[in-house]
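To start, the structure itself, in structure tokens.
The other protein chains are all here in position, but one chain of the complex has been omitted.
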Amino acid sequence: MSGAPALRVTDLAVHYPARNGPPVRAVDGISFALEAHETLGLVGESGCGKSTVARAIVGLQTVTHGSVMVDGTEIVGAGRAALRAARAGMQMVFQDPVTSLNPRMTVGAAVGEPLLVRGLARGAALRERVALLLTECGLRPEDAARYPHQFSGGQRQRIVIARALALRPALLVCDEPVSALDVSVRAQILNLLVDLQRAHGMACLFVSHDLAVVRHVCDRVAVMYLGHLAELAPRDALFSAPRHPYTRALLAAVPEPDPVAQRAKPRVPLVGEIPSPARMPSGCRFHTRCPMAQPVCRETEPAWREVGASMVACHFPNE
Amino acid sequence: MTPALAVHDLRLLIGGAAVVDGVGFAVAPGEVMALVGESGCGKSLTAHAIMRLLPDAVRQDRGYVALDGDNLSVLSERQMRLVRGRRMSMIFQEPQAALDPLSTVGAQVAEGTGSPLRQARAAVLAMLDEVGIADPARRIDQYPFELSGGMCQRVMIASALIARPAVLIADEPTTALDVTIQAQILDLLRRLAIERGTAIVLITHDMGVVADIADRVAVMYAGRIAETGDTAAIFARPRHPYTALLLAALPRRTDVPRSRLAVIEGRVPAPSEFPTGCRFAGRCPLADARCRAETPLLREVARGHLSACWHAEAVR
Amino acid sequence: MRRYIARRLLQAAIATFLVITIVFFVMRLSGDPTLLLVPEGATAEQIAALRHALGFDRPLAVQYLGYLGDLAHFDLGQSLVQRAPVWLIVASRLPYTMALAAGALVFALVTGIPAGIAMAVWRGGVTERLLSALVLAGQSLPTFWSGILFILLFGVSLHWLPTSGADGPASLVMPSVVLGALAMATFARMTRISVLEELGRDYVTAARARGLSMGAAVVRHVLRNAAIPVVTVVALEVGNLLAGAVIVETVFAWPGIGQLAMQSIFARDFLVVQAIVLFVSMVYIALNLATDLAYSAIDPRIRGMA
Partner (left out) sequence: MRPRVSFGIRVIVLLIVLFAAAALLAPWISPHDPLRQSLLLRLKPPGSATASAGLFPLGTDDLGRDLLSRILYGARASFIVAILSVSVSLVVGTLLGLAAGWFRGWTATLIMRFVDAMLSVPAILLAVLTVAVIGPSFVTLVLVLGLTRWPRYTRVAYAATLQVAGLPFIAAAEMAGADSARILLRHILPNIAGPLLVVATSEFGLMILFEAGLSFLGLGIQPPAPSWGSIMSAGRQYVERAWWLTVFPGLGLFTLVVCVNVMGDWLRDRLDPRSAGR
């Protein structure tokens, strides 16, 4: 792993104007890097800003400040042409396989669109490339002539993945790719993603609220809370020795599909609700729900620092 | 002992297709019974059928529901109204959608008592407090949009339980909530089941939720119960290939990362295309000619553990 | 909330300004607005003199500013045909149209909204079929035809009601029903859709799961939620009723502003027509604004938008 990382996000912030009062700080100064061939999980609860980060990285979201470098190209503030060129190297898989496909376009036209509009293939060559992509994603070449509504949710997600792979991107951003799918189908798509990454070796940012899924596919995991990164650590470190109290609470809250283990787990439910990003708590954003909060947590925002193999933003991390 | 709720041989039709077929189970007071399955397996329709709140397009042509031994199918709609809310209640997947946006929290919780909020105010306040709503005196006059999803679900639970019904039907009560909030709501439901002796039928698709809270579980597939028994027994040794595969398809904390997950090939057949014989046969690794020809009935394979599979003993 | 009101007021002001502008330019579409104002048979010199007197020989921008200035003083001009201030001419006819529009609105409300609720609650039955046929008729009947048929049937043949003119309340019945038929259909359709949509929501099932009867759930929860889009439509329909009065008043010889508009067109008295168009549009904008502001008082979600 030499050279520049596949993705480097520096001090990224996305603020929305509020109807009144200060702007909503949906994403508020986060930094991380993603090496080539690596999978980074980005987890958090709804409204934490993880999907906004994903959209900002591929240039679908206006950014307030900060930098997103993909393969040496700055995405923030890039012009139309530069962005279009950069997107040849990064693609996205969305959460809802129903609305990710144009219902009035055949599967073949959808999967072939990136190649066609960039002038990379047409006619018989395009059809051949599409057939290959479909086969690779577990569909049949004949499926190219059909329309999305003729497919199940899992199959549609395969089509979406085939389309994302058409340009052989170096970076794949997956925004909750299996959340809308039933368990048995979810396993199929996870297996496919794992296989494809092995075969093509792209870097992958995997956004999800499901910790079990993230543990299954990711090398490193970043935990977000209210627009900030709470913790970023290698997978095993994060799951076996979480350092941020929020990470610990999150891990404790996920019910294990194993009654013995689940009922033996210590119960430390978080009290209270997630505050609204429009009314951000002072100091550490987690202090309103943190079981270990001290006066300093209310006043001073914790620094983003290294503890062992992990990066963590907490005054009192588990060491 | 009479079960708090018993469902017998329920069959529901949409058009000509039996979307729920031969579903039966019983729940004891204070017990949590989970109905688990993937989307379209009929679990939510079963819940609505128990409450007799089925959509117009669905027809029940067989089976009945007994509440504390009373057969509900003989009741008129007027009599059934006296059952709903008082002896048996229901909560829903989208708590914010299940509350009228133009009525206050208090007015809606009071509806469960049958008297207006003015008279029921003290009871409503006590109930809001019991379901863990902080500052109930302020919340009682607020509107649903002023509350978070988790708080709305607490309000729903309050409105469902204020008249002390013996049975609560919870239709995916935590699916729309974040995990930390889900944990709170599951703790609340468990506490209420124990403290009030409420029998809970929990509809869910999440095996983790089942493992956490259910005493017993019925796994549904394509409108039928595949297997049912104690939660611990079913997780320890599933006796239906569908359950076994479903559990193996879940990534777990003990797995090797990126190891292959078990998959169930193909897809759930549409109700109009349900096969004769076992409905899982088309996707089952154990299926043989008999499975495709004859419908396997639920049979006891271990004490209290029933499976609807010809090859239950061969499931690993 | 205050911001919401301010925004709505600004929108209404912009709409008013644009309507005034649109009418100004429409009046000049023929090239020479003087020709619209002179009585039939005027000589070329008379026209030229009038053009100068009215300032139509000035540049368009100057005319436009003058026009805005006049309107700002509520000066709608002088009718050259009737030799009277335009506002006076319109105002003298206004009560008749108000009475007609009110009659039509009442008819449309008391028939359309219950019909819509009934169609939604008893969907799929005979009631819905009968009512939807009625609604379809209301929606498709040309008023000038139904008006004449009504006159033939109830006036000429049965002698139940006066055939035309404005002689007491009885003469208001037929024109109100004829004019209100389309609004009735619109209200019924909107109410049906709105109630159906609310009936399908979880909170209705939840209310029934608490032991409420379907009727109680409809009365306590559904109607209030369903009312919001319906009230909007009601406000919008008032504008259409005033516009529809042009035809209905002509058919029934009802001496309101609709008839006045037609008479003025044929008498080439366009300032009166312009005043009527402006007036009806302002009523429309004002009613629209009023409903939106009313919501902000009723709907807690808007009220809560600090």
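Going in written order, the chains are labelled A, B and C, and every chain counts its residues from 1.
In this text, contacts are C-beta pairs under 8 Å (C-beta built on N, C-alpha and C of every residue); 3 or more make two chains touch, one makes a residue touch a chain.
Predicted, not measured: the structure shown is a model, and the values here were computed from it.
J.: Write out, one label after another, the shown chains that touch the chain missing from the document.
T.: Every shown chain touched by the left-out chain: A, C.
J.: If the hidden chain were put back, which of C:Tyr67, C:Phe187 or C:Tyr284 would touch it?
T.: The missing chain is touched by C:Tyr284.
J.: Touching the left-out chain: which of A:Ala88, A:Ala121, A:Ala241 or A:Ala293?
T.: The single option touching the absent chain is A:Ala88.
J.: Give me the subunit A residues in contact with the hidden chain, please.
T.: Its contact residues with the unshown chain are 55, 58, 60, 84, 87-88, 90-92, 94-96, 99-105, 110, 113-114, 117-118, 160, 163-164, 166.
J.: For subunit C, enumerate the residues touching the unshown chain of the complex.
T.: 11, 14-19, 21-23, 26-27, 29-30, 36, 123, 136-137, 139-145, 148-149, 151-152, 156, 193, 196-197, 200, 239-240, 242-244, 246-247, 250-251, 261-262, 265-266, 270, 273-274, 276-277, 280-281, 284-285, 288
Just so it is clear, only the chains that are shown with their structure count from here on.
J.: In angstrom, rounded to a whole number, how far apart do the mean CA points of subunit A and subunit B lie?
T.: 31
J.: Could you work out how far the Cα centre of subunit A sits from that of subunit C, in whole Å?
T.: 53
J.: What residues on subunit B touch subunit A, complex-wise?
T.: Residue list for subunit B touching subunit A: 38-39, 148, 150-151, 178-184, 186-187, 205-212, 231-232, 235-236, 245-247, 249-253, 255, 257-258, 260-264, 267.
J.: In their complex, what parts of subunit A are in touch with subunit B?
T.: 45-46, 152, 154, 182-188, 190-191, 194, 209, 211-213, 215-218, 235, 239, 249-250, 252-260, 262-263, 267, 269-271, 273-274, 289
J.: Going by the contact rule at the top, pick out the subunit C residues touching subunit B in the complex.
T.: Within the complex, subunit C touches subunit B at residues 124, 201-203, 205-213, 220-221, 224-225, 299-301, 304.
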